[in-house]
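Apart from one protein chain that is not included, each protein chain of the complex appears where it belongs.
This part shows chain A:
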Amino acid sequence: MSLRIFVPIDSSALSVGAESVAQAILAEAERLGVAIELVRNGSRGLFWLEPLVEVETPAGRISYGPVKPSDVPDLFASGFLNGRPHRLGHGLTEHIPYFAGQERLTFSRVGIGDPLCLEAYRANGGFGGLERALALSPAELVQEVTDSGLRGRGGAAFPTGVKWRTVLEAEAPHKYVVCNADEGDSGTFSDRMLMEGDPFCLIEGMTIAALAVGATQGYIYSRSEYPHAFRTLQCAIAKARDAGLLGPDVLGSGHAFELEVRMGAGAYICGEETSMLESLEGKRGLVRFKPPLPAISGLFGMPTVINNVMSLASVPIILSKGASFYRDYGVGRSHGTLPFQLAGNIRHGGLVEKAFGLTLGELLYDYGGGSASGRPIRAVQVGGPLGAYVPESRFDVPLDYEAFSQMGAMIGHGGIVAFDDRVDMARMARYAMEFCVIESCGKCTPCRIGSQRGVEVIDRIIANQERAKNLALLDSLCDTMIKGSLCAMGGMAPYPVLSAVKHFPEDFGIGQSARAA
């Protein structure tokens, strides 16, 4: 049997040279006349080590990284094919503390094998959830997901089972399952990693959702910024259809479920669920008024389940291992695990799937290893561009939906962006408003005009023009946006702004302005 070597095909790994490393390994093996099997896996999520090359040995998979093409001859010469030590070596991948400390449920298969190999998917526990789901009634399926405590992983944290029940009970000629894969938040990449690294898991989760609510058509709405994920999904869907997992008769059950991946067109707002529906219908991504809820009147006016990639990809393991297995992870009303994403100025950036309840500090220092620059971490933004900035004094708050909401922050999609002590928080506040100007759908005034005025007011504060007056005006403007906007875009863009002012007043000249006045 030839030796198996793994080089990720994940787009982050490719972005730092994984493809040329793979080519160098093939070339060197040929030059030496060694038979190897090169497997292109997803990423393990230890991105500071990418390109991470793994070699299969009797003891397990040994990892080396970050590998450059020029390191490859030396790796061969020092016996990496037998897992021998090397200056780039990290021993058994699963013993690397960053990896060993995780609780990988949703990401149990990502990084293990070829993402598009159905046999590998099945061999690693794939389709166990779907097989069990086919033996349950829709009501039992919905109950199982409700009992698991799963809440929407896109950010809103709405109980998934409750949403499914509403769609199940709605009567209509057609129902839809829509996967929100429009992962636009800066600092997040878990959806992308899963779509590229374990696409059948998402397909399985969507098929289970379709069985639960009686839907026959599904759409995955992904991003044009994710070309690799799009191609991987298209290929996975075609393979699943060929294998009878999708189509008019899913696994011989008599249930039909068709699935299609659609590409967005660079509009952040289309991650908002009603804007996404408009976009899928071929219209401008204008947010809809609610009610009616999409669960009652969604895509093309039909009852529609809309879930995030992470929510849907958590469903197979909930079904295969049972609701209580999943529910027992976590704290309070935050059950299960969340794949956190460490990004920005962080030494060990990557994906950390853990049960809810650990603290930001543990993530930033125990996993993240502090800042990449070696300077103190001054602020972190949690939950994307609409999430609050959290100062170091709050790094001990547990990552739990309720604890975060109590301090005026949100966990959102689990993205954590670290900034060192060189960050200018007034500029970050200005950026938050500027982003809202660029990405507002324009339907409601508080968001469309409020964000524009927000940029101008912050500019005046930075320029020290009537600072106290403009700070009061900014406060009032934020209040209007929060209370008067139609959706979370305008309704939450003030959070990074207000948290920046509150926790980092010195960056806005507060204190100075009192003296000046």
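The rule is short, and it goes like this: a residue touches a chain if its C-beta (ideal position, glycine included) is under 8 Å from a C-beta of that chain, and two chains touch if they have at least 3 such contacts; residues count from 1.
Convention: contacts and distances are computed from a predicted model.
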{"item": "Name per UniProt, for the chain absent here [options: \"Phenol 2-monooxygenase\", \"Aldehyde dehydrogenase iron-sulfur subunit\", \"Peptide ABC transporter\" or \"NADH-quinone oxidoreductase subunit E\"]", "value": "\"NADH-quinone oxidoreductase subunit E\""}
{"item": "Residue in contact with the excluded chain [from A:6, A:107, A:127 or A:189]", "value": "A:189"}
{"item": "Omitted-chain contact residue, chosen from A:279, A:334, A:470 or A:499", "value": "A:279"}
{"item": "Chain not shown: contacting residue from A:164, A:419, A:495 or A:508", "value": "A:419"}
{"item": "Contacting the left-out chain in the complete assembly, out of A:220, A:263, A:323 or A:426", "value": "A:263"}
{"item": "Which of A:28, A:439 or A:507 contacts the chain that the document leaves out", "value": "A:439"}
{"item": "Touch residues of chain A, complete complex, unshown partner", "value": "11-12, 14-16, 47-48, 50, 183-189, 191-192, 223-228, 262-268, 279-285, 300, 341-346, 349-351, 372, 381, 385, 415, 417-420, 423, 428, 431, 435, 438-439"}
